[in-house]
Structures are given as structure tokens and as C-alpha cells.
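Note that one protein chain is taken out, while the other chains of the complex remain in position.
For reference, chains read A, B and C in written order, and residue numbers begin at 1 within each chain.
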Amino acid sequence: MPFDTRRIRGPEESQSPLLFLSPDKVPEASSRQGVRGNGDVRPVFARCGLVSQAKGSAYLEAGNTKIICSVYGPREIERKDETDMKTGRLVCDFRLAPFSCMKRGAWIQGSEERDLSATLLESLQPGVCLHRYPRSQIEVNVIVLENDGSILAHAVTCASMALADGGIEMYDVVLGCALGQNGNTCLVDPSHSEECGSWHEGYGENRGCVTVALLPNLNQVSGLNADGEMREDTLTDAVRTCLDGCHKLYPVVQQALTRAVKRKAPPPEK
Amino acid sequence: MMELDQSCSVLREYGSEQSLLSRPDGSSTFVQGDTSILAGVYGPAEVKISKEIYDRATVEVLIQPKMGLPSVRERAREQCVRETCEAALQLTLHPRSSLTVILQVVHDDGSLLACCLNAACMALMDAGLPMSLLFCGVTCAISREGQIITDPSAAQEKESQALLTFAIDSVERSVLMSSTSGSFSVHELQQCIAVSQKASEQIFQFYRDSVKRRYSKIQ
Amino acid sequence: MAAGFKTAEPLEYHRSFLKENCRPDGRELGEFRPTTLNISSISTADGSAMVKIGNTTVICGIKAELTTPPSDAPNKGYIVPNVDLPPLCSSRFRAGPPGEQAQAASQFIADVIESSDLINMEELCIEKAKLCWVLYCDIMCLDYDGNLLDACIIVLLAALKNAQLPEVTVNKETDLAEVDIQKKRRLKISRHPVGSSFAVFDDSIIIVDPTAEEESLSTALMTVVTDEEDRLCAVHKPGGTSLSGEKLQHCINRAITRNKEISKLVDKVIGSMKATK
């Protein structure tokens, strides 16, 4: 492997201490106790306008999942092509901070991050009025500071808040919700251990993860991502459950956005 | 035509040669003891649009290590050399153009950054670029006994508790650049600056002599 | 058209303030922006901290992993600091590998760790020539408004102080490491390096804690790092216009008082964290 000459290098190889845990001490994937029901989303904390340099930004916390997003633009496209003349371009960069997961991640963007960038872009695009920004591009940068599950879903919500905070015209906000299916139990907004837990037990029937992105006012789904193996009826149920989960987020997003508007400027004179 | 200055006791033997390469617009080698740097300057030349600055020239410095690819350490040194060159050059005279300084490490035996600075300055002079001042690099090592050694060798650097490199300007003899490692007291810092300023006199005299010798031949 | 003046002639705009011994954001020349510190916010990291200096925000997460000690120092471990300036933090940075500024910052932080003897590297060794810790200190800038280096040093110091390593023993029979995450220990941080950054305007006026705009308009930048015994760990001036000895002394004095302020802040935050546990 060619080593990275642009970063300070450590030893050639190193292992996470978690690999050396005595087998009896491995923390088990616990089922949800009392506090949160299987159909509950985690309480979401959201704020807009934290990154001073950006056009718009948002920070979102759901349980231990922590995501920050900033939006830049509309700015000039460096290499234009014919389609850019009529509509703008949306660009997404999705990154997991090296310290965000149980195992340390690499600095160089991996294929997982690239896939997430692409999915995020597809989920957001239908919500943005790109025709209002000809010849220019809008950049969305997402960094996951801590990954405790459902990162794609929360990244969608966080990014759409950052876009709205940046005054980018949108048909609707975009909300994301994820679900983990394990046999007959389904867990809404799964945490990281719940996401992994289902795979630890091996490959089984009716087991998988679904992420849905919703435009709540238009009542349209802009992104649907499912992996694993699920029965048709479970999948439709899962999507429906996710839609409910999205709607639950709406008041939080609405409040964070209106708060940011108020903080930036007093109401204009009539 | 290797010019040597043996009268110097504080600095190791040093010497330089200019215009030894035919392709660059200016070139030089600078040797301090066993440390040796080869420098080439290209420019003013066309600049990439993304790097263009509308009212001055864009300076780039590349340091090539003796072996392997340049790493983060080289990048930090490049920044030091580049910003020192920027302070010395009259960049507004060449707007929207590029100046590239390439420094090839031939051998590293301590005081590398200082030698890079000296080689760069000689090469810039050779390229005939307008400069408002000259600069030179001096490295001081503070030994564990608290003694100051100027222009240390690699072995002396390893033994030292602190290492300070300064770029001194030729007009006011003040500090243009400073890069340090190890810990030291304020008093030691002041001493090192004073010693470097003194040593810089020799190097500037050497610059003057070598230029004089070179142009007296042309007449 | 005051705003117009600011965008069209930024340098003149700043000069007009400096003439009156103040700055566009209302600060005096020698005044730092409010500095806040938060620790332990990232539970996936072994130690973490977030620092804000004005708008500038940096976060550091430390991940400890196991490896074999370096062959030239079999009784030591590794500290690997890296600074990242992602496109998220400012429009001046592009996605992709780190640029010169990020690389120079990483190297500077590595130099400060080495120069200040921040931590006894032998403490990171578990078994000589066999097993040791490597601490990956990944520093990310989330909002870039100047004075990155000061923020990075504070965040690194706080994250190291916050870090806890699980107990590791080498099983004599199997010769494998065994980790007990129930038992954790803190690192001994022997020194308190704190940096102070300065910007030089028009070769003569010195301001502390420059914003991103002030940095780009200034003619030189300098960072002085001191420890709690008032010794200097770094006088880093990567170039630019020259500075007289007198001005340098003035900067060092300011750096020494800044060290006291920040050490107090770090101790307070770390202390309050321990108290609540």
C-alpha cells in the first residue's frame, strides 16, 4: 500500500485494543430497555448556524450520534458543462471523523463514505430548487463526529437544515429516518450496536436496514435505501414506520430553523 | 569554481557556486560542512489560473529529500523557505506570474533548513530577481551544558537540548523566520539571536564577495 | 457603503481601525477572543476535547491502539498527531488530501509534543520491544476563523488529559495481549504547553489572536509556545516581514500570561469533569 506522504505517519500497523478483549467481557448488544420503545426515535437535538464561515450550517445530535454539516455556495463551477447553464449543481461530501467509530477510521475517504455521499446527494436533490442557481454549485459537507447508528438518516435531516439555514431555496425540507429489522422485531432509529447486533448473530431471514428520506409537506419519498434480506410485507411496513419516524422529527427541525432566522435578524418592518 | 572560506571558526566550512545548471533561470549550490543543497529557480513564468494572484507573483518552494518522497516535514520546511522568500522578493513587479524554487538535498549533515535558505537566496540572486533585501539562515544548537553551537552537524544536533534556526535579513539584521525544536529559556533565545546575527555578517560578506568575484570577471 | 469599503479595500479597512488601536471586531490589539473548552463529548474516542477561540472551533479525538514499539526506542510508544482542515470549516479549503497549511500545522503540533516533553513516551510502553500504545490524535477544524495553531495545542492538551487507557497485560502462556476495559488509567501529562499567535501588520503593528481575515492581510505570523515554567517550547515564525528583538520580547511576555490563563481554564474544566464522576 502506498503510504500517505501528506500526513504524519505512525507505526506500519496497529490494532484496536477491542480485539484483545477477553471473550467473556465483550459487551453484548442489549435490547432496548424501558426508556425507549422499539418504535421510538431517539430525542433529537438540533441547532443551526454554528459554522461562522459557512453560508448555512447545522448540528444534529440523536442519542450519541453527532453530525455537523455546512453549506457553501452558490459558487462558480470550475468546469462547466451544458446542463449547468440551466440548473445548478449540488455536491455532497460525507466524511466520518477518524475517531467517530469504535475502530479508528482512515483519513482517506473510503468506499463507504463515497457511497454515503452519493446516497445523500440523491436524497437531497429533489428538495432543492436547483433551477434558481444556474451556472453555480452548492456544496454540502457532512462530518460525522460520532457514529452511534442511523448516520445516513440523520445526515439527510442535518444537511437539509443546513441548506435551509443557508437561504438556499427548497421545495421542502428533507427528513431522514432509519429502521433495523431483525426477524420479527423492528427497531426504529437503531443505535450502532443495534445495527451491528443483527449481523453478529449471522445472516438470517428477514433481517436488514432501511433508510427513508421524506419531503414531509409534499409527502414524497426522495430516498429509499434498503439492505439485507426482507420479506415484501415487512419491507412495506418498515417504510411506513420510517415515514412516521420522519414526521416526528418535523417539529424539531421547524423549531431549530425558525430560531435561527430569529437570531440572525429581527422581523422586517411591514 | 568552488569558493571556500576557511577563516571562519564559528561556522563550518562553507562554500557556494552559482549558475551551474543551464535549464533553470537561476541556480546555486550551498555547502555547509557536509550538508549540501542544490537549488534551481524558475521564473517569472506563466502561472496556473487557480494559483494566480492579480497583483503579485505566486511563489512556490519544493524541497526534494535525498531519498524517498517529500513528507510532512519537508512541507513544513517549504512553508518556512517560501514565506521568507516572499518577504525578500519584490513580488508586485511580476503580477500574475509564478516563481518556483526547487531545493534538492544532496547531503544532510545538520543545519539543513539554514542551508536551504542560503542556497535559495543565492539562486534567487543568480536568477536576477529584484529583491528588497537578502536573507541567510543560521542554525544554533543549545547543548545540554547550555553552550551555544552555531551551524551544528547532525551528531551535534542529536546531542543538543534545543535547536533554533533563524533567517536574518541583510538590512536590519532582524529575524525574518524562526523555527525551533526543544525547550529553552528566553535568555537563551536572545543569545541565539545575537549569535546568529553575528554569524550572518560573515555569510552576507560571503554573498558580497562571491558576487563581486563573479561580476569582476565579466568586465 | 461601509460594507463596500470592507470588501473592496479590506486592507485599508483594517488599517483604519488599527490606527485607532482597535480592531474591526471591537477587540484591543492585545486581546484574545473568548476561549471555551469542552471535554469528553465523543464517547467513541478514548479521549476528546473541543475548543472554541471566538468562532474558530477545533475538535480532537484520541484513539489508542496497540502496536510494537519503534525499533530505535524499544521502551517507548507513539503519538501521531494530524490536523485536518476539511472543506466544511471554510470555503478556502478543498476536499482531498491535506494542503500545505494542514500539513505544516500537523508538523508543528508534532514538534510541540516532542519539544515540550508533554508526555513521557516511556509511559506508553507496555512491554519492552513487544507491545506499546500508539495514540492517534486526530484534530479536525470545524470552523476556521484564524489562529488554528493555538486552538490545536489547547485541544490536544485537553484531550490527552481527558484520555483514559484500558489496562493491558501480556499473557505469559499465550504471549497475547489481554485488555481489561473495566480498569482504566489516565495519562501523566507532565507539561502544559500553551501557544499564543501574533500577526504583524505593515511591518510594525502587532495584534494577538488574528482572525482568518487578519491572517490573510497581515505581513507575518508568529506563534510562541511556552510551558508552565516560562520556558519556550517553540518560537515559530514561518517567514514574512522581520521582527525586532524588542517586539519579540513583547510577544513572549504576552505568551507567558496567556499560558497562565489557559492552564487555569484547562485545569478547571478537567477538574470539574473529575468531580462529577
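Rule of thumb we're sticking to: contacts are C-beta pairs under 8 Å (C-beta built on N, C-alpha and C of every residue); 3 or more make two chains touch, one makes a residue touch a chain.
Here, contacts and distances are computed from a predicted model.
For the chain that is left out, the UniProt protein name among "DNA replication complex GINS protein PSF1", "Exosome complex component CSL4", "Trafficking protein particle complex subunit 20" or "Large ribosomal subunit protein bL21m" is "Exosome complex component CSL4". Every shown chain that the unseen chain touches in the whole complex is listed here: A, B, C.
The missing chain, though absent from the display, is touched by one residue of A:K80, A:R114 or A:R240; that residue is A:K80. Of the listed residues A:I8, A:M170 or A:L249, the one in contact with the hidden chain in the full complex is A:M170.
Interface with the hidden chain, as seen from subunit B, comprises residues 52, 54-55, 95-96.
If you put the missing chain back, the residues of subunit A touching it would be 55, 72-76, 80-82, 84-85, 127, 129, 133-136, 164-165, 167, 169-173, 215-218, 253-254, 257-258, 260-262, 264-265, 267-268, 270.
Although one chain is hidden here, its contacts on subunit C can still be listed: residues 1, 3-5, 7-9, 91.
Throughout what follows, only the chains that are shown with their structure count from here on.
Centroid distances built from C-alpha atoms place A farthest away from subunit B.
Subunit A and subunit C have CA centres that are 29 Å apart. Computed from the mean C-alpha positions, the centre of subunit A lies at a distance of 49 Å from the centre of subunit B. Residue numbers of subunit C whose C-beta contacts span two or more other chains: 103, 106-107, 110.
Looking at subunit B, residues 72, 75 sit in touch with two or more other chains. On subunit C, the positions that touch subunit B within their shared complex are 100, 103-104, 106-108, 110-111, 114-117, 219-220, 222, 227, 230-245, 248-249, 252.
Across the interface of their complex, subunit A is touched by residues 69-72, 75 of subunit B.
By the touch criterion stated above, subunit B contacts subunit C in their complex at residues 72-73, 75-76, 78-87, 162, 164, 167, 169, 172, 174-186, 189-190, 193.
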